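What follows is a short report on a single structure.
Apart from one protein chain that is not included, each protein chain of the complex appears where it belongs.
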Amino acid sequence: MSAPLLEVEGLSVRFPTRNRVVEAVRNISFSVGREKVGIVGESGSGKTMTGRAVLGLIRPPGIVEARKMQFDGTDLLALSEREYRSIRGNRIAMVMQDPKFSLNPVMTVGRQIAEAYQVHTAASRSEARLRTLEMLEAVRIRDPERVFGAYPHEVSGGMGQRIMIAMMLIPDPDLLIADEPTSALDVTVQMQVLAIVDDLVSQRGMGLMFVSHDLNLVASFCDRVIIMYAGQIVETCKASELHKAQHPYTRGLLASLPRVDQPIPRLSTLTRDEAWKTEPGVDARIL
Amino acid sequence: MTDHAISHGRRSAWLAWLTSETPSSRMQARCVQWFLGWLGLARNPLAMLGLAIVLVLIGAAIFAPLLAPYDPLAQDLTRRLLPPGTAGNLLGTDELGRDILSRLLYGARITLYVVALVVFTAPIAGLIVGTVAGYAGGWVDVVLMRMTDVFLAFPRLVLALAFVAALGPGIGNAVLAIALTSWPPYARIARAETLTIRNSDFISAIRLQGASPLRIVIGHVMPLCLSSVIVRVTLDMAGIILTAAGLGFLGLGAQPPLPEWGAMISTGRQFILDQWWVAAMPGLAIFTVSLGFNLLGDGLRDALDPRSGR
Partner (left out) sequence: MPASSDTALLIEHLDVRFGKHEDEVHAVRDVSLSVRRGESFGLVGESGSGKSTVLRAIAGLARDWTGRISVDGDDLGPKRTKAFYETVQMVFQDPYGSLHPRHTVDRTLSEPGRIHEVENIDERVNELLRDVGLGPEFRFRYPHQLSGGQRQRVAIARALMLEPKILLLDEPTSALDVSVQAEILNLLQRLKAEHKLTYVLVSHDLSVIAHMCDRMAVMNAGRVVEEMTVDQLRRAEPSHNYTRQLLKASLGYDRAAVDALETFD
């Protein structure tokens, strides 16, 4: 495999508070190629902060440190805020959990997407409109003309998330960071949204960093899985081999899931071992 | 040395008790909550300055007879209009030879009296009207809030003027006028808070326990509205003091020879160019106390706001 799209080595994210320093991410290394990489963990595992750190979205007093953070030949650590802005949204895009908070409520959906396109390209207005309609169709919105003129409150949650994805994908990014993009959606809509992203990865060769708490979903959707616990990567494996996971934390998480297909008298619960926090993390790079 | 060690040990035991994560009684839980709130406030130096000013005001009011060098009403026409710094009259004297410092100290009593009376009437009335209107909804809400609007429509000073004109000048009527004009904003705040609280799950939960509306409003809704009302009251305090002073200045509040700060400015006005201190000293007092309440209110807002998620 050629050089990965994103390579991160020794990333740490810390937040100093009044009494102590909260270490949200502790010295993790991973890479994302033109593939679907799932980052799984429970709340507080640092998975969201990892995504935000790559995008340069950690604000002071948060501290980001890394030995290396390279995106397609560019050293992200050396970028100024201005240079970061030209990459963010253009070459690295992010989809967040709740579309309602990410869309401007007083601007039509179409104008927002078209503007996102115009910011990063020198396209004319009519060109941007055309591309927008194409994009809305690509995310399987049945009546793109109507949705183009609609305001965010006039569309459903599933539609809103598809619009967000259209907006993020219109500049044709190389890497998409999706933070729980579907957990607010119904299962069937969730599947449709994932299918769109899936097709983009396979057709355009985009890289995907899929942050989620849902083990089943990540196992069936992604190519590779990174499991985070207490700010560290405790395990990484092929998604198809997640059921063979070795680390007691991963095994514990898998065992605690209720199942549709077979009755379980009592779910096994996770006993957290303090040693997991001190053992060295796993390097999840594929070079 | 051992004495010191023991007192130190006792101190840290108290501290541990006050910051315990696992209080063992209702009383301790409440104390811990208060103490953490206090720590939050104490972190803010401006709020502490505000608190200090307010405490000085209270101290001055309580101990005025001990602190004041002269009787605030005693006239001495041989010592008229002495400048600040004159031996025996630190802040100078006014046109009747009364010691300004003594008058200011006794004036703190009047200011505090006005403030206390307003604080114990208007916010409580506002809180009750607002929470009941917000929780009950329907026609109760409509009637109560239209009433509030009527009072809100009058400018405070103008309505106060009308009241005093009708009832006659005097400190009691001034307080009544101020109280009657200052409750509507509290009702509005309390109602707005109640509307967001009303539909939350914890209110549904207590309704499902069979709690009566009265119990819900008093025990569950009011405590959550209280902090925003307290903050607003503290911030309004400056306005209340100024209104009282304004009424005094217009001769409709406290009547001479009472050493009310507004009235003092009013008389000092005649000498403002040559004997500036007669008006400036009470002005400075009003300014400082207003500032103190404002700073304290700002700090309380940061410390008490439930949304700041302490």
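Each chain gets a letter, A and B, in the order it is written, and its residues are counted from 1.
One rule holds in what follows: a residue touches a chain if its C-beta (ideal position, glycine included) is under 8 Å from a C-beta of that chain, and two chains touch if they have at least 3 such contacts.
Note that the coordinates shown come from a computational prediction; the quantities given were computed from them, not determined experimentally.
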Visible chains in contact with the missing one
A, B
Thinking of the whole complex, not just what is shown, which of A:86, A:124 or A:256 touches the missing chain?
A:256
Of A:76, A:219, A:234 or A:282, which residue touches the hidden chain?
A:219
Which candidate, A:29, A:50, A:161 or A:190, sits in contact with the chain we can't see?
A:190
Listed in rising order, the chain A residues that touch the chain left out are 42-43, 157, 186-188, 190-192, 194-195, 198, 213, 215-217, 219-221, 252-253, 256-264, 266-270
Note that chain B touches the absent chain at residues 21-26, 28-29, 33, 200-202, 204-211, 215, 219-220, 223-224, 306, 309-310
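In the analysis below, only the chains that are shown with their structure count from here on.
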Once you find the CA centre of chain A and the CA centre of chain B, what distance in Å lies between them?
51
